[in-house]
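One protein chain omitted, others in place.
Then we have chain A:
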């Protein structure tokens, strides 16, 4: 036995001892000892550019004005302290409106954010005392923004500069009256525009408890609402119809299509082709399209694609016409998927609901093709959130929107209260195609409303949550909503269990798994809801309703 072999053996034994030693197991084969191997972050924390939701609706209390609410950066944990959630300063945030159906923006709104960081090198704290106004010196890190707009391809004009961003809510001691900060961050501009940017409660609602039933786990171990209690970064804008309607005439041309993007400057490190230009890093129109319709392997493609190219990407179009979710449900649960191609879904997602594109839904609701001054020959199918501005504001909005006969709701635009999870599931199992709404599905996932009340006026979204999510039961308003109306939820001791846990600052898996994780949630929710629906249908407890357009 050579010295070298003995050495290796000893070393191997030592390695084994080290492995047994818990913290000592660090010296595996992967120990990076080569100085040349520089490891850089790969999945860097960059959530500030992730679109989560877009809402577009006729302002309920302000006739003739349309409101856009766009959200970024999901799952902001309101655990206070030095944790806060700025908008990205090297990105631009966009809301784009297509009113002539060519899938190119005719009105474009562009936000750019700037940070004012007075923390210096001495502190990591967000504030060094109570913050009582939007320009309080105690707020050490502030953001402001500029808003520019461009119409019909003309150059961008600045509408406002240095508008204040409502800060991240970091607790009652630091921000005793957050409502004032919200108010001071809400501005009215010439032309009647209202603007807001800053933190808000995430208006999306969805119950993850479906997981439990599907996997046979213990409800008390999982039971946490996915989104309740978390905050997002919101950009809200309210403008007159005339500013976004084709030819400024919302009477002749009431339909608009909307989407939002996040863009960064293109950076080049190779020669040729020059620099300049933008990279679209995130895109969002209809809710959950990236999760429900687009498969994981096309998600990145979709995010990089402008709507004008949608129709030219066969794989994307195919996924609308032959969606995966109903097939998945069929393969597992033998519930027949509706026949393909799903032209009904193409109508909902790609053209808008209209009789002018040959689709199966016999109604004219929200396609730009229904605008009087649109040239049909220039129309190009694309994924947009389409809104008919002329539909009167509903006195009592139905969370199931159009499918329940409330034409002012999703998929005609999207209100904060629209239960898009249930609506899209209905659509995917063919509700729009058959013209029948499945009432068992309408009972839904027992989360039919947001955990926080929406405001009756701009920017409508609720104030940001101020209590760490896993201790949210301590917050009376939230607790009532969390336990909700469902007996199953009331019986679940989930919140109490979580409160008792020593680590209240946990971020849910959906942060990690991102949009595709949410997609899975939707798929599973669909399976769960369908199973319920399937069972109930057997009992004949399904008073179908015919769609009324």
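The rule is simple: a contact is a pair of C-beta atoms (placed from the backbone, for glycine too) under 8 Å apart; a residue touches a chain by one contact, two chains touch by 3 or more; residues count from 1.
We take it that contacts and distances are computed from a predicted model.
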item: Complex member absent from the view - protein name from UniProt, among "Tetratricopeptide repeat protein", "ABC transporter substrate-binding protein", "histidine kinase" or "Fe-S oxidoreductase"; value: "Tetratricopeptide repeat protein"
item: Touching residue (missing chain; options A:51, A:127, A:253 or A:433); value: A:127
item: Among A:64, A:82 or A:336, residue touching the chain not depicted; value: A:82
item: Absent-chain interface as seen on chain A, which is shown; value: 3, 6-12, 14-15, 18, 21, 23-46, 48-49, 77, 79-83, 85-86, 88-91, 121, 123-125, 127-130, 170-171, 173-174, 211-212, 215, 217-218, 221-222, 264-270, 279, 281, 295-301, 303-304, 503, 505-514, 516-517, 519-520, 524
